[in-house]
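Got a structure for you, questions after.
A single protein chain has been removed from this complex, and every other one stays in its place.
Then we have subunit A:
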Amino acid sequence: METILGLDLPTWWFLVIGAVFSGYAILDGFDLGAGALHLFFKKEESRRIALNAIGPVWDGNEVWLVIGGGALFAGFPVVYATILSALYELFMVFLVMLIFRAISIEFRSKEPMLWWRRLWDICYSASSILLALALGLVLGNVIQGIAIDKNYAYQGTLLDLFNPYALLVAVTTLALFMMHGAIYLVMKTENRLYAKLTILVKNTTIFFVLMFAITSLATLLYIPHMITRYKEVPYMFAFPVLAILAVANITRQIAYRKYFFAFLSSAFVTAMLIILVAVGLFPNIILSTIDPDLHITVYNGSSTEKSLKIMLTFAAIGVPLVGVYTSFVFWTFRGKVKLDETSY
């Protein structure tokens, strides 16, 4: 099997997908979090500032989901097809919520009526919360494994997906995004809204740290297969240690009111959590709870080497390009939000 720098191609693609989904979680994470917090702001002006803080970038952030979906389809078609058809209702609701969220952002500012704006505010916040929960539910079920048979067909029920562990991961994801979003917003705001957000940052951080601790404990106790890799390769323990240090650093930076560094830390934590899951799963991606022989791995679920090589070339050219213009857009809209005639 062909290797690059000692790693085979399916493993490389696994890393690429991990990187893209980390990028997605970090970027869309803060704007979903901002949406989840939206109804905490009471005044029209505050809501507009909060909305315009994500205004120029949320669409670009969602692109990472599109790239992630395409990358999964391309590199691991078996995984893509199996997970999407197994979690059918969950993904359908997820897609509809994405639509609701997009139209809430776009349409809210188009009419001045109070009822109109309230309606879209609720819609925006509710869809952001449901999206975060849905992403967490998917992750929670992937961590545990799902009931797939030898034809990759799902044998469980919809209710099985709402098991306690998956729900726990869902709430943790929401907590992470709320904290991440609050820190983002506090960087973009001034005066009274800023003061209000400093309190929200504290509360959401407490919420997240609590959920993080509970989920970690539950994983250690009830999901033994997530731990085996760490036991086999002890230096992998660096990742959980780094994650815990980064969580501690968020609280430290917040105490010093260095919100930019707090934001970097929470972005780092988001990536670390995805890496923790990835390390625990590898080389499996979808575990079959019916029979361990039916696990879908990076090897039996991937595209051919030729196809992977083509796409790794794409990624090598495309990802730096996306990085350059994403940074350019963020740089253009740096600093505190000022409403003008082009705002939402």
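Assume a residue touches a chain if its C-beta (ideal position, glycine included) is under 8 Å from a C-beta of that chain, and two chains touch if they have at least 3 such contacts; residues count from 1.
Heads up, the rule we're going with is that contacts and distances are computed from a predicted model.
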| item | value |
| --- | --- |
| Undepicted complex member, UniProt protein name, chosen from "Cytochrome ubiquinol oxidase subunit I", "Rhamnose ABC transporter ATP-binding protein", "Hydrogenase 4 subunit B" or "Osmoprotectant transport system permease protein" | "Cytochrome ubiquinol oxidase subunit I" |
| Sole residue of A:Leu9, A:Ala50, A:Ile67 or A:Ala170 that reaches the chain not shown, by the stated touch rule | A:Ile67 |
| Candidate in contact with the missing chain, chosen from A:Trp12, A:Phe30 or A:Tyr154 | A:Tyr154 |
| Candidate in contact with the missing chain, chosen from A:Tyr222, A:Phe237, A:Phe260 or A:Phe333 | A:Phe333 |
| Among A:Pro10, A:Gly35, A:Gly55 or A:Gly280, residue touching the chain not depicted | A:Gly55 |
| Interface with the unshown chain - residue positions in subunit A | 42-45, 47, 55-57, 59-60, 62-63, 65-67, 69-71, 73-78, 80-86, 88-89, 91-93, 95-96, 98-100, 102-103, 106-107, 109-110, 112-114, 117, 151-155, 303-304, 306-307, 310-311, 314-315, 318-319, 321-322, 325-326, 328-329, 332-333, 339-344 |
